[in-house]
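Of the protein chains in this complex, one is absent; all others appear in place.
For subunit A:
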Amino acid sequence: MGRSSTVKETQALFQSLRSAYAATPNNLKIIDVFVGFAVLTAIIQVVYMAVVGSFPFNSFLSGVLSCIGTAVLAVCLRIQVNKDNKEFKDVAPERAFADFILCNLVLHLVIMNFMG
């Protein structure tokens, strides 16, 4: 009764989510896959740390934060490139991509310094 309606609601939820997502343009889907990959790498590193121990803590932090940082920057790129965002209408996608590259460069330079 209540339970089946919740299950039905959840199923309807997933259905509409899937159909709406299929409608997003391809370039955004590529960015989404990249974000998913970065988060997955971060999770793998955390699991590895839980197994092996966190001794060079700076190395662990730099690894995880490089994944999280890349994911976050990719999401920012997605926001700026998305044509449906009215606030970024006059920002050229090349400019957004150049910003993304610059921030990633700084991120990875700091990571290289921090890894030890």
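What we mean here is this: a contact is a pair of C-beta atoms (placed from the backbone, for glycine too) under 8 Å apart; a residue touches a chain by one contact, two chains touch by 3 or more; residues count from 1.
Rule of thumb we're sticking to: contacts and distances are computed from a predicted model.
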| message | There's a gap in the complex where one chain should be. From "Glucosamine-6-phosphate isomerase", "AP-3 complex subunit delta", "Large ribosomal subunit protein uL14m" or "dolichyl-diphosphooligosaccharide--protein glycotransferase", what does UniProt name that chain? | response | "dolichyl-diphosphooligosaccharide--protein glycotransferase"
| Residue in contact with the excluded chain [from A:33, A:47 or A:102] | A:102
| field | Hidden partner chain, touching residue among A:13, A:30 or A:92 | value | A:13
| field | Touch list for subunit A against the chain that is not drawn | value | 9-10, 12-13, 16-17, 20-21, 57-58, 61-62, 65, 68-69, 72-73, 75-76, 79-80, 84-85, 87-88, 91, 96, 99-100, 102-103, 106-107, 110-111, 113-114
